[in-house]
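This report concerns only the one structure given below.
Every protein chain but one is kept in place in this view of the complex.
Read from first to last, the chains carry the letters A and B; within each, the first residue is number 1.
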Amino acid sequence: MKRSIAPIFWLMFGAGGMLAALFGPALVIMTGLAAPFGVGFSPNLIDYSHAIAFARHPLGKLVLLAIIALFAWHGAERIYLTLKDMHLGSRLTLAWLSYGSAGAVTVATTATLLAIGF
Amino acid sequence: MIAAEWAAKRRVTVEVLRYRPEQDADPSLQAYDIPYTEGMSVLQALQHIKDHIDGTLSFRWSCRMAICGSCGMMIGGKPQLACQTILRAGEDRPLRIEPLKHFAIERDLVVTMSGFISKLESIFPFIIPKTSRATTEGEYLQTPAQLARFENFSDCINCMLCYAACPQFGENPDFLGPGVFALLQRYNGDSRDGGRERRMELVHSKDGAWSCTAVGYCSDVCPKHVDPANAVNQNKTNSAVDFFFRFLPRRRSPEREA
Partner (left out) sequence: MRPPYLRAIDPHWWAKPPYLAYTLREATGIAIVAYALVLLIGVICLALGENAYEGWLGFLVSRWSLALHAMILIAMVFHVWTWFAIMPKTMPRLIIGGYYVEPRLITAAGIMVAALTSLLLLLIALMISQ
C-alpha cells in the first residue's frame, strides 16, 4: 500500500499552527495595530533602522523566516483541504496551487532575507 | 378494545425513505400516521408501522437497548440509533427517517455493510501477542492506566453512525473511517498486543489517517462515547513520526507504545 506524503505538510501545518497559537495574537497586535500608531509601543519598534538591524541579524532572519514560512504552510494546508471539500478543483491541481504558493513564499522570503545581507 | 384506545390517543406522523429494488427506480418518502405514547422510541414507531400498517417496511434492529449497533439510521437528519431516539409529538414537521448517509441502500432502511466489514477485517482486529505465550505462564497483567489507554475504543458497537457523520468518508468511500480506526487503536493501544507494525501500513496510506481532516463530528454522534476522532488523529501523529523515524536503525524506543 502506497504511503502518503501528507505527513510532511501536516507537520508544517502543525508547527505553523502552534506558532500562530502561541504568538499570533501578540504579533498581530504589535506589528499591525499598536506599533504603527504608537499605541503602547513606540513606532520606533518597527522603523527602518530597527527593522533592517533585525533583518540583518542571523537570529532575526530565522525568526522572520519561521513566522512567514510556517504561517504560509499552515494556511496552505487548510486552504488546500477546504478548497478540496468545496470541489473547486482536482486534488492534484489544488495541491500544486496551495503547496506551490507556500513554497513560493518560502523561497521569496529566503531570497529576500539573504539579499538584505548581514 | 385496543383499536379504540389507540384511536383516542395522540397521533404523530413520520416520514420514512422507502426503496424496494424490485419496484422502485429511486427512493421516495412515505408518510405514516401512528399512535403516540410519551417516551416511545423511533424503533418502536418503526415496529408499529411494520406490525400494524405496512409489513413491507424493512429495517435492522435487535437489542433495542443501544448495545448491538443494528438500528443506526438518519433521524431528523442526524445519525442516531433508532432505539435510543425518543419520538416527539407536536413538532411542526413530520420526523424524517432515512437510511444511514454515505452507504448504499439495500432496501428501505437497510444499508450495505460489506465495505465496512472488509475494512474491519483488514486491520487484524484481534490481539497479536508480542511473543508466544503458553497458558501455563498465566494471564497477562494490566494496570488500570494501561487499560484506560484503549478501553473506550473497545466500546465500539460497529453501528456505523460515525461513517454517516464523516464528510470525508462521504467524499472518499475508501477511507478506513472512524469506527475501523477506533478498533485499530483498541488493539494498537493494548499493552498485550504486538501487531502494531502490521496495522500501520493501512494507517500511512491516503485512505488511512490522511483522509481525515479533523472535523470531529464522528465523536459527537457516537452513542458509546468511543471518541473515534481521537483514534484517527492520534494515528496522524504516529504516522507522521514514523514517516521520518523509519530511516533510523530498528529500535523499539523512538515510537511510543500507542
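Here, a residue touches a chain if its C-beta (ideal position, glycine included) is under 8 Å from a C-beta of that chain, and two chains touch if they have at least 3 such contacts.
Please read these numbers as outputs of a predicted model, since none were measured by experiment.
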| item | value |
| --- | --- |
| Per the touch definition above, residue among A:M1, A:V28 or A:L62 touching the missing chain | A:V28 |
| Residues in chain A touching the chain absent from view | 16-18, 20-33, 35-37, 40-42, 44-48, 51-52, 55, 64, 67-69, 71-72, 74-79, 81-82, 85-87, 105, 108-109, 112-113, 115-116 |
| On chain B, residues whose C-beta touches the chain left out of the figure | 19, 21-22, 25-27, 101-102, 104-106, 111-112, 144-145, 148-149, 152, 167, 170-171, 189, 213-217, 219-220, 227, 229-230, 233-234, 236-237, 256, 258 |
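Everything that follows uses one rule, which is that only the chains that are shown with their structure count from here on.
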| item | value |
| --- | --- |
| Distance between the centres, which are taken as Cα means, of chain B and chain A, whole angstrom | 39 |
| Chain B contact footprint on chain A (complex, rising order) | 1-4, 6-8, 10-11, 81, 85 |
| Complex contact set, residues of chain B against chain A | 167, 171, 201-202, 204-206, 208, 210, 213, 236, 239-240, 243-244 |
